[in-house]
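One protein chain is absent from this view; the other protein chains keep their places.
Coming up: chain A.
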Amino acid sequence: MLKALVLLFLAWVCFLFYAGIGLFTSGFLLTRLELTNHSSCQELPGKGTLVGSGRGEPGACWTVPRFSRAVIVLIDALRFDFVHPWPAGPPAPQPFLGRLSFIQHLLEAQPQHARLYRFLADPPTTTMQRLKALTTGSLPTFVDAGSNFASYAIQEDNLIAQLNNTGRRVVFMGDDTWEGLFPGAFSQAFFFPSFNVKDLHTVDNGILEHLYPTMDRDDWDLLIAHFLGVDHCGHKHGPHHPEMAKKLNQMDQMLQTLVEQLENDTLLVVAGDHGMTETGDHGGDSKPEVMAALFLYSPLPLFPGASLKDPEVVPQVNLVPTLALLLGLPIPFGNIGEVMVDLFSGEGDTQPLATALAQASAYHLNAQQVSRFLHAYSLAAQDLPPEELQHLQNLFSSASSEYEQLLDQLKTGEVREADIQALISQLRLFLRGARTACTETWARFRPARMIGGTILLASTCLLCLITSRLTSSPDFPFHCLLLRAVVWGLAGAVLLAGGLMAAGIGLEPSLLCAGSAATSLIAFLWALKSRESSSMTVFLPGPLPILVLLFLRSAALFSDSFVVAEAWAAPFLLRSLSLFLVAQLHWEGRLLVGVSTACLSSPTASLARREGPRALGLLVGLLLCVRLSILFHRCPEETPVCQSSPWLAPLATMAGGQAKNLWYGACLGTLGVLVLAVRFWLRRCGNLNSPAPPVLFVRWGLPLMALGTAAHWALASGTDEAPPRLQALVSGAVVGLPRAVLALAAIGLGLLLWQPVTVLVKTGASSSNHIIVPFVGPPASQADLDYVVPQIYRRMQEALRGKLARGGGQTPLALAAYGLGSVYSAAVVTALALLAFPLLLLHTERISLAFLILFLQSFLLLQLLATAVGTPAGSPGPFSVPWLAISAWALTATQTFYSTGHQPVFPAIHWNAAFVGFTEGHGSSPVLPALLVGANTFASHLLFSVGCPLLLLWPFVCEGQGSTKRKKTLASGTEVGGEKEEEPLMEMRLRDSPHHFNAALLQLGLKYLFILGVQVLACVLAASILRRHLMVWKVFAPKFIFEAVGFVVSSLGLLLGVALVMWVDRAVGSWFKQLILSQER
């Protein structure tokens, strides 16, 4: 099999995965661009003047304020039927019905003062998203692509900000989610913890304590009280529990007291931010979840007409423009709600004409603002359909001109009410059209895409399984199949593009990719089925324990608790896997001596004698490493008991001098150990002797990089302590050193790619034994080379051994090559070390210890796996890496993600990494900081996937070690020269059979992709099945995003790693060619 084919095939499989992920993401993760524009009081949203004399008055912006103050009582999860009036008489059948009798009383007694609405929330019905909607008037999606991911603070224009801008005072009490959303926006605030869902009373009682005293004072303009008891009661007991009745009664009492204290200039708004299902959950888009209640009350008559029998449905965002205009504020810039027209009757005027005029002017202001927003948004992002926008724009301009006409007519004094009503309905049409367009784009899952993406992912996983079995068969026509798949894929993409164009829908990349991926996948599978009908049947990965492990891994992703606790679950499974490995070794009698010889044949017994204690030692070391790595965990915010590791903080934040110095010393030691360990390993393998540039780089460049890192840490941790004269120098160095290290790493990698063969050749005086070459002249074909290469290697080894055994010099040497047996793994290890240093620099200082553990642990794991799997058989048969090894490797990658202080949630991302080497911040381009932060976050994914080929190489490397030990014992006793002992070929065994080597690499890649793909698939399934779950936006969706990005990084790393090994292989081939040529001379 050709090398390029392997890479192409892997790349094609990766593309299939990406297409599946992309398709799912486009259906699941709704995105929206956050605009930071703010409406201002002085500037109207459009041209035109105002009706009435609002502009001159104090406190008036776009309109005259109708109320000077407002009280918003937000009762979390107040479903509409909790409030819906219940006829007196028989007791309500459910504990939540008819409990808010005071509202009912108000509605009946003062119909002109009070009104009840159905308050329609948009999905996702989670509190934070609803709060955003209730203040910005927009439709928050999960990923609001804003300028700042690190905090939840609302960047968009919102009511609270407008109040602050106009100098009003906002008092808040209740749910502490508001603290994150509006930091520092309240003149007075009483936050209470919202996290503990089991706690029904802390928040409510806290509010009640402060609510009435605040009502009596007059140092506020807006009072917000956010009660959580009802929501928590729903989560804990469900709505049908008697506790719910108690909670609602308490709310009723509270409202009664509140209304008594209400002054005439104050508006009371009682609203639920969302509803709840019959089990008390929320987050999705079912009717009971989205149907909340809204109740408005004013001590003065507010509503001109009588209320409808059935309460009107009002979208949640409509409250924002209504409140804004009623309080005399500008409507927030991004609002897409429409004003609630009932509340804009002409003041104190019952004439229908004046009322209609006031309503029309409110509508017009609202429409101007929405039109301005749509215009600004369509300039910034292209996700709103342009035809729709054009249509809306036309609607608006015609309505607007009509409004102008109306104003003109008003001056002459001849206006009919019917005209105004027609205008109002036109404006309403525009506003509703705009809202619908936005909802379509931002607030709706697309189940077809989600299902399609899931199916694509699942079938790609299946493909990985099937093909990973087929790689070992030599005559399997991968190239034909791949070619066919690619051709079909391209054809599918072209057809789909044509279809989309014909249908008038814009070309969407995710759809196109998915289409071509699906067609190529189907073509491949179809061809496979027609060719190999038998091989489709068996495809379960590996033995039972691996299946159990895979099942546990995937099942854990369906539980929010386990996703949160994955930092502990992954090491748990890893330990179990390694313990199982050793236990299985023992069970098969390969571990320890002393087991009665009856059940052991003698060769395995001798093997056991050697491997037993070693395997046990490796196991203990591995367990210790995994245990130690837990010390670097960052705690998820969902577990308040847990304490994050204090070692994650940068040294600069430490106060104590002594401790700081000690820690710094430890970090230095870590760097030193890392460099020394890499050098030691290469020396041991004999790859540190050659004068090749990468070797020189390992000798001199690596310490230099370590030095640079250490210096940077020293400066960064003590920047403030530097004397003022050196300040400029220090700041320059803080910027320059990381860049220098990065440049060094790049140079090192470049050298490694340039000359990857790290083999030292020594030619002796004369050659007594010639290489048997069955052809004359330089090797012509690949086959000749394949034949001659192992011979050369054996000859070199013999020569080397002869030198060792006889004290050197007796037998004339032909050739000696140091480090040929580990030439591939040496390159990979060097590349890993070169990658590790820049990544290390992006983390805080003390995580270097975690990196050391990472390297140690993966080394131990490789050794253990090599011991357990056993050295490959003598025959150059098909090589393969067992599933167990690959699962353990993938688990280690996950575990290391956590042990380097990461968590799969956005606030836990190490944003400081963006400023390593760029202390002044970046320009407007987000690419570089995103790369830096991404490299920091997915460091473990990258390292482990690049190192993945080591899984294949390591048993061969260990073969060499084993035999050197054996040889030492042999050399002392018997005469070596006479014996025809088989020399360890080590990695040259792989070169012996290049076809199998390539096939093994392909298989390794496919297996690794399969394991990762199954994890992504499980995340995808969890996110789509549990999309109504309380935690979907807090746990599952972030986990999916991290897993998906991790998959992309890992697959790229894997491609790089495989490509590196192949590159080295190619270089070794040409090296041999040169060697033979020089021998010929």
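We take it that contacts are C-beta pairs under 8 Å (C-beta built on N, C-alpha and C of every residue); 3 or more make two chains touch, one makes a residue touch a chain; residues count from 1.
In the analysis below, contacts and distances are computed from a predicted model.
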**Asked** UniProt name of the unshown chain, from "DNA-directed RNA polymerases I and III subunit RPAC1", "Protein ABCI12, chloroplastic", "Phosphatidylinositol glycan anchor biosynthesis class F" or "RNA polymerase II subunit 5-mediating protein homolog"?
**Response** "Phosphatidylinositol glycan anchor biosynthesis class F"
**Prompt:** Looking at the whole complex, which of A:262, A:565 or A:673 touches the chain that is not displayed?
**Reply:** A:565
**Candidate in contact with the missing chain, chosen from A:84, A:575, A:683 or A:995** = A:575
**Complete:** Missing-chain contact, candidates A:212, A:587, A:680 or A:754, resolves to A:587
**Request:** Spell out, residue by residue, where the missing chain touches chain A.
**Result:** 198, 559-562, 564-565, 568-569, 571-572, 575-576, 586-589, 592, 594-596, 598-599, 623-624, 626-627, 630
